[in-house]
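Just one protein chain is left out here, and the rest sit where they should.
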Amino acid sequence: MSKPLISALAQFAAATAGRNMTKAAYVAVTVGVLSMVLLSDKRAQEAHGWFNALLWTCLAYFVFEWLVRLRHMTQQGRLSLYMSSSAGLVDAIGALAVPVALLFGAEPKTAWLLSVLWVLKVVPGIPGLRQLRRVLVLESGPLVSVLVIFLMVVFLASVAEYFLERDVQPQTFGSVPAALWWAVVTLTTTGYGDVVPVTPLGRIVAAAVMISGLGVFGLWTGILATGFAAETRRDNFLKTWESVSKVPFFAALGPAAIADVTHMLRTMELPARTMIIRKGAQGDCMYFIAAGEVEVELPGKKVQLGEGAFFGEMALLGNNKRGANVSTTKVSRLLVLDLVDFRVLMARHPDLAETIDAEAKRRALENR
Amino acid sequence: MSKPLISALAQFAAATAGRNMTKAAYVAVTVGVLSMVLLSDKRAQEAHGWFNALLWTCLAYFVFEWLVRLRHMTQQGRLSLYMSSSAGLVDAIGALAVPVALLFGAEPKTAWLLSVLWVLKVVPGIPGLRQLRRVLVLESGPLVSVLVIFLMVVFLASVAEYFLERDVQPQTFGSVPAALWWAVVTLTTTGYGDVVPVTPLGRIVAAAVMISGLGVFGLWTGILATGFAAETRRDNFLKTWESVSKVPFFAALGPAAIADVTHMLRTMELPARTMIIRKGAQGDCMYFIAAGEVEVELPGKKVQLGEGAFFGEMALLGNNKRGANVSTTKVSRLLVLDLVDFRVLMARHPDLAETIDAEAKRRALENR
Amino acid sequence: MSKPLISALAQFAAATAGRNMTKAAYVAVTVGVLSMVLLSDKRAQEAHGWFNALLWTCLAYFVFEWLVRLRHMTQQGRLSLYMSSSAGLVDAIGALAVPVALLFGAEPKTAWLLSVLWVLKVVPGIPGLRQLRRVLVLESGPLVSVLVIFLMVVFLASVAEYFLERDVQPQTFGSVPAALWWAVVTLTTTGYGDVVPVTPLGRIVAAAVMISGLGVFGLWTGILATGFAAETRRDNFLKTWESVSKVPFFAALGPAAIADVTHMLRTMELPARTMIIRKGAQGDCMYFIAAGEVEVELPGKKVQLGEGAFFGEMALLGNNKRGANVSTTKVSRLLVLDLVDFRVLMARHPDLAETIDAEAKRRALENR
Partner (left out) sequence: MSKPLISALAQFAAATAGRNMTKAAYVAVTVGVLSMVLLSDKRAQEAHGWFNALLWTCLAYFVFEWLVRLRHMTQQGRLSLYMSSSAGLVDAIGALAVPVALLFGAEPKTAWLLSVLWVLKVVPGIPGLRQLRRVLVLESGPLVSVLVIFLMVVFLASVAEYFLERDVQPQTFGSVPAALWWAVVTLTTTGYGDVVPVTPLGRIVAAAVMISGLGVFGLWTGILATGFAAETRRDNFLKTWESVSKVPFFAALGPAAIADVTHMLRTMELPARTMIIRKGAQGDCMYFIAAGEVEVELPGKKVQLGEGAFFGEMALLGNNKRGANVSTTKVSRLLVLDLVDFRVLMARHPDLAETIDAEAKRRALENR
């Protein structure tokens, strides 16, 4: 191999080792899985050579990626940690499943089906997965209850239906497993129509099962909606907390005081292009940006502040004159800490008062 | 053309140019799309001449509308803005799609199918669309996660089902794309029944897919419900804000003070025909109408106040005697600002106190 | 007719005239509709005579009921009001639909089908109907938006599918109306399977439609859930309001003061058999029962208080010693009004203070 190629590979390897999902990996997963899908289709038979080549390329990439990561983790002494992690497991499966199946004598077409496991590599890159998982964990009690009720209805309904229909339709309702299949298809309101009750009593039981299906659906959704709302509230609280603890003179406080501040904040939804602070006006509060963006008109330039930033904190330090115009650039959600509330806070937390005094003196010296 | 016809057309054109959707446009969309639908039906063959005529008329209207708007926008110097806006795009598509297809030699029947694109013209007129879009944007993270999970389940399930069923049902499960079709139909609980697993293992996999379908459904709905509730709260806050900032002596305040007022308001649900203010009674609060209607009994006449209006504000200016009877006419939601809270507010915002003093003096002079 | 029969009929008529739905009416609706259903079934042919007799009986009852009500309303001078009300309309339809159809020469079997309209008589008796209607009205904006989006997807998808499938399946996808049928069946995830796309592109469009179906479902549910939650909160507020305004010394206050009290109440969920008030203890709050039941141990007897009742109000009148033991009998939700909050209230509303003084003096005299 020529030198530039090797160095390019090394760079590529370095980029691959560090992150969980590179763009190349996303492309490889998409191309690989689509090739596998089309390889099984007779209508695209003349292109099978191409799909095979693509599949081998993707496999090569995943093996390469896995080896690079193994080497990287060995160098960092985290090999065993990596191999037992879910990311490591998925990488190993992606690299080994197809070759191992081929080695053990599986038919190539069947072996390549295992390349569908490459989609698992996408899992760590899903943005809201942690949130979803927390909801499922939090609400696991009621969810399991609903699942158990679901299974009970399935078993009771299928035995009843088998009893009522077996003589009329021995072909489709000839055994309890067949009736179970019908019950699951019906209770989930899928309704293929391959197994359908025809006796009047059988249909009445089936109608009850369908209506129960709506109920199961509703409970399930209601539980998940409730869990999701709670999780969103919790997320917002943690985000506010993080914003608050970034303010220099709050950082030194304990969590109880920060929670106090977080609870004193008032939410304020503002339309776009609304003036929040007018230069020279009396300041009596500071602001945190929960969502949206504001623009500060400093002398000679305009500065944008985004989510998580704060401004106007000088008002809490005794400096009442606002120093610049500030206005929103889009619909924004601000959190406001009033001077009045802040003084209550200082009375409660004497260490905060000291920090503030020190900070105010430091700033006064700075601005002299 | 005769003069009255021309002037009528000019008037019509002027009405068309300004607004997004005129009544005529709604009629044209409805008539056009229905004609297109029925034109394709052999059972209504003898009326095809009529439908063709209607379609040409509608097309003529949309071309006319588009030209009028182009001219209007050119006059206002906003031509390029209009043409790149979604409304302009939709207008252009409505006017050009069918003619262009006919010009490029498409069969007339096929070309007229493009008239279905006229339904896009309805989009800007949908009342709650902005709200829906905000919910989708806000919750896009979790929604995309659910979509990715949906796709992963589809791919994994379809390969498993293809592997299990291909030998038994080579006709329907003969390729992975066919199995993918089955998986989507099943996971969305649509269940056409054209492709149905028959092997015991295949049915167990299918049952798992159906139950996952319920889960996906539930998550999706839960996310949207949460987002919708948050959006509704935000909307209400902005509406209250707007009502508050309309009160003359609040208008001059900064957003922090208005937010303060908004937070001090207490919600009060009242049944229809409830007396709120009795003439001559001691007033200690002012009211904003969030929903519903109230009736003020002025000497000689009755005045109705609707959503967004306010009354009783004199009580906050030191005038304690109520001047008129006020009662609800339907179930109403009022927001109450108490004199006590208002004084706290005045202590916090000295500029408000000054505005109030000036206003009170002005009114005293007026009423002398 | 013999005298006792006539007097019994008169009594029955009196009972019928006043209320909206008597038990007899519920029975008649159930029996009538079931008879109509079974009359159409050939398997129960030998009983058709019976069903006919039952139907005539039910019809006779509804005609009788209608005439009685017409007479009752004429006597009260509310005839035109009754006839234009929905209840009057439903009564008229129930009494006239079948006879009119028979008179106009419809086949008896077909005419009796109209007896299904009798189910409309149940509508005013549905318990939570008003609540559901309010939710639908409140959220009509977003719901209509979703419906319009639904229709747009249906039209666009059906034309696309017609274009893609008409050559392959001229039997099922031979016209746009047929494709529209497919689109509605698919977008609602019903999926009969009578019309199913088979071309690859057609299936990709169909998959997109199914996933949109999930989205429409989710939005719809999310909107309704949000509206329902808001409606429940509102209902609770009105119920609390009603409880509060029943307390003698609050009744004289204006709605602003009652709203004030309502907002000062703290909710308290209590397990069954919990002691709330101990006789002789210092009382510092009064209680409203929002749900559940409490038992007051008076000397010699035990008194149960249910939803909407209140107790312990003497504590607010200056009488600090509790006079009896009070404990919950089931899981209950109480609303607590603290003496401290009550005094804040008295400072705000001087007329309340006067009422309280008068009441306290009256009780002191009473208990002397």
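To keep things simple, chains are lettered A, B and C as they appear, and every chain counts its residues starting from 1.
The rule is short, and it goes like this: a contact is a pair of C-beta atoms (placed from the backbone, for glycine too) under 8 Å apart; a residue touches a chain by one contact, two chains touch by 3 or more.
Just so you know, these numbers come straight off a predicted model, no measurement behind them.
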item	value
Contact partner of the left-out chain, one of C:Lys246, C:Arg266 or C:Arg362	C:Arg266
Options A:Leu38, A:Val90, A:Leu113 or A:Leu180, residue touching the unrepresented chain	A:Leu180
Candidates C:Trp66, C:Tyr82, C:Phe163 or C:Trp220 - the one touching the absent chain	C:Trp220
Given C:Ala60, C:Ala251, C:Ala281 or C:Leu298, the one touching the chain that is not displayed	C:Ala281
Absent-chain interface as seen on chain C, which is shown	33, 36-43, 110, 113, 116-117, 119-120, 122-123, 126-129, 131-132, 135, 147, 150, 177, 181, 184-185, 188-194, 216-217, 220-221, 223-229, 232, 266-271, 274-278, 281-282, 284-285, 333, 336, 338, 340
Sites on chain A contacted by the missing partner chain, in the whole complex	141-142, 144-146, 148-149, 151-152, 155-156, 159, 162-163, 174-177, 180, 186, 189-193, 196, 200, 203, 206-207, 210-211, 213-215, 217-219, 221-223, 225-226, 229-230, 234, 237-238, 241, 254-256, 259-260, 263, 348-351
Sites on chain B contacted by the missing partner chain, in the whole complex	43, 189-193, 200, 221-222, 225
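The working rule: only the chains that are shown with their structure count from here on.
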item	value
Superposition rotation for chain A onto chain B, Cα-based, multiple of 5°	90
Repeated interface matching B-C, over half of the contact pairs identical, chosen among A-B or A-C	A-B
Numbering shared by both copies at the chain C-chain A contact, with half separating same from different	same
Cα-centroid distance, chain A relative to chain C, in whole angstrom	39
Multi-chain contact sites of chain B, meaning residues that touch two or more partners	177, 189-193, 217, 221, 223, 225-226, 229
